[in-house]
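Here is chain A:
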Amino acid sequence: MDYGIYQDKLTRIVTDIARSHSLWILAYGTGCGAIEVPATMTSRYDAERLGVRGAATPRQADVLMITGYLTVKTLKRVIRVYEQMQDPKYVIGFGSCAVNGGMYWDSYNTIKQLDLYLPVDVYISGCMPRPEAVLEGFAKLQEQIRAGEARGATKYKDNLDYYRGNQKKIIKNWDFPDYNW
Partner candidate 1 sequence: MEGILMSILGAIATFLLAFVVGMTYGGIRRKVIARVQNRYGPPIYQNFIDAFKLFSKTTAVHHGAMHLLGPAFLMVSAVVALMIIPVLRDNIWFTNLNFKGDLIFLIYIMTFGPLGMALGAGQTGNPNSAIGVTRGLSQMVGFEIPWVMALVALMIKYNTTSVVDLMNVQNEVGQWLIFQNPFAFVAAILASLGMFRYAPFNIVGAPTELASGPASENGGKFLFTMMSAGSVFAFVKLTLLVDVFFGGASNLIELVIKTFLLYMIPVMYGVVNPRYRTEQAVTYFWGWPLLFGFLAIIYSVYF
Partner candidate 2 sequence: MVGSPVLFVAIPLLAAFIIPLTGMIWKNSVRIIPGLVLAFMFALSISLMGYVSEHGTIVEVIAGWKPPIGINLVFSPFTGFLTMLMTFLGFMVWLYSYKFKRNVDFEPSMKYFILLMLLVTGSVGIVLTGDIFNMFVFIEIVSISGYGLTSFYTRRDSAEAAFKFLFMGAIASTFLLIAIMIIYSQLGTLNIADIAEKMPLMDNKLKVLSLVFFILAIGVEAEIFPLNGWAPDVYTQAPGPIGAAFAGIVVKAAIYASVRLVYTMYDFGGAFDLFIIIGLITFIVAETTALRQDRLKRMLAYSSIGQMGLVMIAFGIGTKEGVYAALFLMFNHAIIKSLLFFSGSYLVFNKKNKYIKHVNGMGKYLPITSVLFTIGSFAIIGLPPFSGFWSKLAVLTAAADSKMVILIAVILIISILEAVYYLRVVNRIYFFDKKEKTETQKPSINALIAMICLGIIVLVIGFYPDLISGYLDRAATDLMDKGNYIKEVLTINK
């Protein structure tokens, strides 16, 4: 009997639980949504009790939070940050701007749909989403991780050409190094 499968499975379950309870977020405060993150982290809502805590650099982070609209200029940085994060990594689109451009839907230099460029695991809607909604989003992400569904990073790797195509379409001065994994 091959125990390897079970062993792998067990390992995966344990690691997924650990991952779900230890979400280090890199809050990329692109827009007004950044103001909601401190509220989520501090006394009143205290996301840390869920194992959510801020990470200082992309190398340490698990979750990339895009908090608001993304201009083309910022998108380049966000992609860069995302690529510097280590697997497994998750993206939370935060606020309606990240979902569909929100009030900037017809702006000449913001993107309208985040998941054309990055694989988003969880969207949190609202303008702005209240901290409760943010916590809800985290809970959703945890659920996904535990269920083994939060596979954004794999998706990105597998469909790199698609994402790169979209990214290059909008970012004119493309000077990225190769993707690191």
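The rule is short, and it goes like this: contacts are C-beta pairs under 8 Å (C-beta built on N, C-alpha and C of every residue); 3 or more make two chains touch, one makes a residue touch a chain; residues count from 1.
The set was built so that all candidates are chains of the complex that A comes from, given by their letters.
Bear in mind that the values here come from a model prediction, so they are computed numbers and not experimental data.
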item	value
Given options 1 or 2, the chain of this complex that touches chain A	1
Contact set on chain A toward candidate 1 in their complex	14-15, 18-19, 21-22, 24, 42-43, 46, 48-51, 53-54, 56-62, 85-88, 180-181
